[in-house]
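Just one protein chain is left out here, and the rest sit where they should.
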Amino acid sequence: MNLWESRIRYPDGQIAPYQQGPNWRHFKLIAEPIKREIIEGLTIEALGYNGVTPGPLIIVEQGDWVILEVENRTDKPNALHIHGLAKPNFQDGMPAVEPTPTIQPGQSYTYRFQAWQVGSFFYHSSEIFQITRGLMGPFIVIPKQEQIPEWYIPYYDYVMVLQQWEIPQPELGKVELGTFQINKFDTDPNFFTFNGKSFPNTAPIYTSYGQKIRIRFINKSNTSHSMHTHGHDFKVVAVDGFPRNDWMDDTIDVASGRRFDVELLSNNPGIWVVNGTKTFHQSNNGIAPGGMISRLIYENYTPKSP
Amino acid sequence: MNLWESRIRYPDGQIAPYQQGPNWRHFKLIAEPIKREIIEGLTIEALGYNGVTPGPLIIVEQGDWVILEVENRTDKPNALHIHGLAKPNFQDGMPAVEPTPTIQPGQSYTYRFQAWQVGSFFYHSSEIFQITRGLMGPFIVIPKQEQIPEWYIPYYDYVMVLQQWEIPQPELGKVELGTFQINKFDTDPNFFTFNGKSFPNTAPIYTSYGQKIRIRFINKSNTSHSMHTHGHDFKVVAVDGFPRNDWMDDTIDVASGRRFDVELLSNNPGIWVVNGTKTFHQSNNGIAPGGMISRLIYENYTPKSP
Partner (left out) sequence: MNLWESRIRYPDGQIAPYQQGPNWRHFKLIAEPIKREIIEGLTIEALGYNGVTPGPLIIVEQGDWVILEVENRTDKPNALHIHGLAKPNFQDGMPAVEPTPTIQPGQSYTYRFQAWQVGSFFYHSSEIFQITRGLMGPFIVIPKQEQIPEWYIPYYDYVMVLQQWEIPQPELGKVELGTFQINKFDTDPNFFTFNGKSFPNTAPIYTSYGQKIRIRFINKSNTSHSMHTHGHDFKVVAVDGFPRNDWMDDTIDVASGRRFDVELLSNNPGIWVVNGTKTFHQSNNGIAPGGMISRLIYENYTPKSP
């Protein structure tokens, strides 16, 4: 396995299995109704790929032919689009506007295209209001191993998909547990997830002293999300798949459709907040702390009593 | 005519006529109540300049004296401000705060100032809640022809004004046709337009293989809009009138008051989506596809059946 690929982590998510040959990888995605427990006791009836939302993480090498079989088990015709990765027109997956195939319910279609550009991308349904119900997932292109020196590869490479949900709840400031249908219009979101989980149920990000780690923030929601790491500044190494140079920061604004790759040096041991800084986004329907909060945990760290 | 000027396109919009002499151009704008059909059968009672919203596209050459006669046929005193282009104080057009003239209903005022800076700007009423009802339009300053080599000039230069509207509708997920007054507060927009039209009624952007085209995204709404092109990455060549260097991207976040000029090379024939990526913004009151979707169409392209 490509060394970089072995370093990729997708907390709370599934990495898509694949078959491969020289210069191709074959994936299968099934779009279907799913359930997802985003905090303990609160489950959404959503749409997902292969049983989950966000969908499984697809990883390919630069130059690979991607063979992507998509089966539509939802009740509406749709297609699959990969945001940001240029493809020949008929493989672009936007049949309402472009001359590309529609996948009828119960049918499948297999996309074939080459992944020419390294970077962070995401795939989603061509139906907007299927996306807001969960039909999207991350898509990462990494360099071929021989094209990158080992020192450049992050020790861990975390993928964080930002989503928001409008879930029926009696009033702000309370959380009613149970199973709920998503309000697909998403004009008034009240739950905010990293990889489909809200705090306190988000899986941590782990590191150890001296490691360089990468975090990829990916957003296709109706709102921008402002992401922040405590105790560490970071270098923004790529925006929307394109490299940036020497751009240090501690807070970034990840607008809808955008992907920010940041790298930080683990030089400050502890247990740290990684979060969306918008105030309401750090709650579950107004109960804080919640929402877009995760933890960056140094392995084997023993908190010092102050 | 300046070659670059002849390349500028304003789909669904009007280009402002003018009189000119050496180093001056004279325009006339009338602010007045108008109607605009944003999708077939749905008309808004709005405010516009010279009968339209967004207002006519004003094009001047760098160094020109701009003589801008503004007549106020609305029912409120107002003035005209050009966002981003520095002018002498008394020509700035913000009479509620600055010592600049107010134009009473039925009266006119003529602004005179020099366009010293190349770039994308916009003009608007000094009354905030006239802007949300439509009183704004694009203002472009291009270089004098002798100052720019021909190869630098885009083959087409498209101007795209981003607007949003809060239109009374019975409920999300339906579109009631008819004629409607705008809710001027615009805190809960439900229609989203390029140059005053929502998909499927947006006029396409055309190109041909090998052409370099520019698109200027201009936003003065209550929300940021995240803009994306399918099948093509682009170079961000200017932000708010100032050049940027070597900044490739595929998605940009155009915040309120900002203007992004991007250039793409037409190297991927087809019929492509150009859109705002926020999910709800791709709908008409929750009916998708709609809203901020346009098409980039290669002339003489014949779709290949996949």
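So that you can tell them apart, the chains are marked A and B in the order they are listed, and the count of residues begins at 1 in each.
The criterion applied here is as follows: a residue touches a chain if its C-beta (ideal position, glycine included) is under 8 Å from a C-beta of that chain, and two chains touch if they have at least 3 such contacts.
If you're wondering where the values come from, they're calculated on a predicted model, not measured in any experiment.
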| item | value |
| --- | --- |
| Hidden-chain contact residue, picked from the options B:Glu5, B:Glu98 or B:Glu263 | B:Glu98 |
| Contact residue for the chain not shown (choose from A:Lys87, A:His124 or A:Arg295) | A:Arg295 |
| Of B:Arg9, B:Lys87 or B:Arg214, the residue in touch with the unshown chain | B:Lys87 |
| Those residues of subunit A which, in the complete complex, touch the missing chain | 172-173, 188, 199, 224, 226, 228, 230-233, 247-251, 253, 268-273, 277-283, 286, 288-289, 293, 295, 303-306 |
| Contact footprint on subunit B, counting only the chain that is left out | 81, 83-84, 86-92, 94, 96-101, 127-129, 131-132, 185-187, 220-224, 239-242, 253, 255-258 |
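The rule we apply is simple: only the chains that are shown with their structure count from here on.
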| item | value |
| --- | --- |
| Where subunit A and subunit B are represented by their mean Cα positions, the distance between them in whole Å | 33 |
